[in-house]
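Contents: one structure, followed by commentary.
Every protein chain except one is present and positioned as in the full complex.
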Amino acid sequence: QISEELAIVNATELVNKATENCFELCMNKPYTDKNELCVDQCLKKYMQSWNSISKAYLDRIQQASAAGEI
Amino acid sequence: QISEELAIVNATELVNKATENCFELCMNKPYTDKNELCVDQCLKKYMQSWNSISKAYLDRIQQASAAGEI
Amino acid sequence: QISEELAIVNATELVNKATENCFELCMNKPYTDKNELCVDQCLKKYMQSWNSISKAYLDRIQQASAAGEI
Amino acid sequence: KDMSNFIEIENSKQKMQMSIHQFTNTCFKQCITHVGNDGTLSSQEDLCLRNCLNRFLDTNIQIVKGLQNMK
Amino acid sequence: KDMSNFIEIENSKQKMQMSIHQFTNTCFKQCITHVGNDGTLSSQEDLCLRNCLNRFLDTNIQIVKGLQNMK
Partner (left out) sequence: KDMSNFIEIENSKQKMQMSIHQFTNTCFKQCITHVGNDGTLSSQEDLCLRNCLNRFLDTNIQIVKGLQNMK
């Protein structure tokens, strides 16, 4: 049940950050038009970025661990 | 008592956001002068914006509710 | 023990804000090079800024207190 | 039971209030670029705010749907 | 009673500390635009920081008063 609550916290954080970044990248003032294609592609890019950062972070932790730094 | 605490949380949030936005709009580096007229008018605009956003958000929720989406 | 926990909260906040500001000031895209000298000097400046702001804030509180405003 | 209903309602009201604070902050930064002389929103600024909110909500809904489809 | 006094004092000290973190973050971004060679604040930067703090507090006080008058 704890894990479930944490999963909700994580999903919410992901939704909030992706919304904020894709709103910024896809919408132009005066904000009259939706831009659904852009939002879909932005979300794909956001998820790929999440995966890439995630992998690079774990690599870094493993390196530090192997070198006895942590 | 719960409602009272939430009212304080809301008022604090409003003060913080209005301060941040009106500081940004009204103060010019090197920050030597107060600009009280600007801050007063900025606060009026901020409150009007809050009301306008609030009404548009409730309209949107009602529409979604009427359409059976939520 | 409470004081100790608060000290950790404060140290964490200081590390986070200094990291964010010094990353911003010292690193240039495409982010290939470390810039250790810059980060060290940026941290010194950040600590001096913290002290200066801290002193100015306490002065201001004392003035308001002496004037009976708070 | 009344008490837990009361808390639930207060809770969802509070979430809406915090969302309105966030939306106002985001869209004020986007739409209000100068303060002017009389402290009233121009009709253009007001329209910008409402469009900003609606496009932000559109983006949010589409992101949620997009993530659900990925699962 | 001593315990609750202690907690109250710690609490208000902590709020001040968090305010100082916020003010430093805001005013550092505004006033420090390059790092330079020796890692010391110039007198101009230091003046900018203190003015930034004072104008931020002025704005904050005026906003609080303005909202109280609206009620």
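Chains here go by letter, A, B, C, D and E, matching the order in which they are written, and residues are numbered from 1 within each.
The rule is short, and it goes like this: contacts are C-beta pairs under 8 Å (C-beta built on N, C-alpha and C of every residue); 3 or more make two chains touch, one makes a residue touch a chain.
Keep in mind that this is a model prediction, so the values were computed, not measured.
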What subunit C residues would touch the chain not displayed? 11, 14-15, 18-19, 22-23, 26-27, 29-32, 34, 36, 39-40, 43, 47
In subunit A, positions touching the absent partner: 2-3, 6, 9-10, 13-14, 17, 20-21, 24-26, 38, 40-46, 48-50, 52-54, 56-57, 60
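Simple rule for what comes next: only the chains that are shown with their structure count from here on.
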The chains touching both subunit B and subunit D are none
Of the pairs given as C-E, A-D or B-E, which one copies B-D, with over half of its contacts the same by residue number? C-E
Taking only the C-alpha atoms, how many degrees of rotation bring subunit A onto subunit B, rounded to the nearest 5? 120
Higher C-beta contact count, B-E or C-E? C-E
By mean C-alpha position, what chain is farthest away from subunit A? E
Centre-to-centre on C-alpha atoms, which chain is most distant from subunit D? C
With centres defined as the mean C-alpha position, give me the subunit A-subunit D separation in Å. 21
So the centre of each chain is just the mean of its C-alpha atoms; given that, what is the distance between subunit D and subunit E in Å? 28
Subunit A to subunit E: how many Å between their CA centres? 31
For subunit E, jot down the residues that touch at least 2 other chains. 31, 54
Where in subunit C do residues touch at least two different other chains? none
Which category does the touching pattern between chains fall into here: line, ring, star, complete, or other? line
Once the touch criterion is applied, which pairs of chains come out as touching? A-D, B-D, B-E, C-E
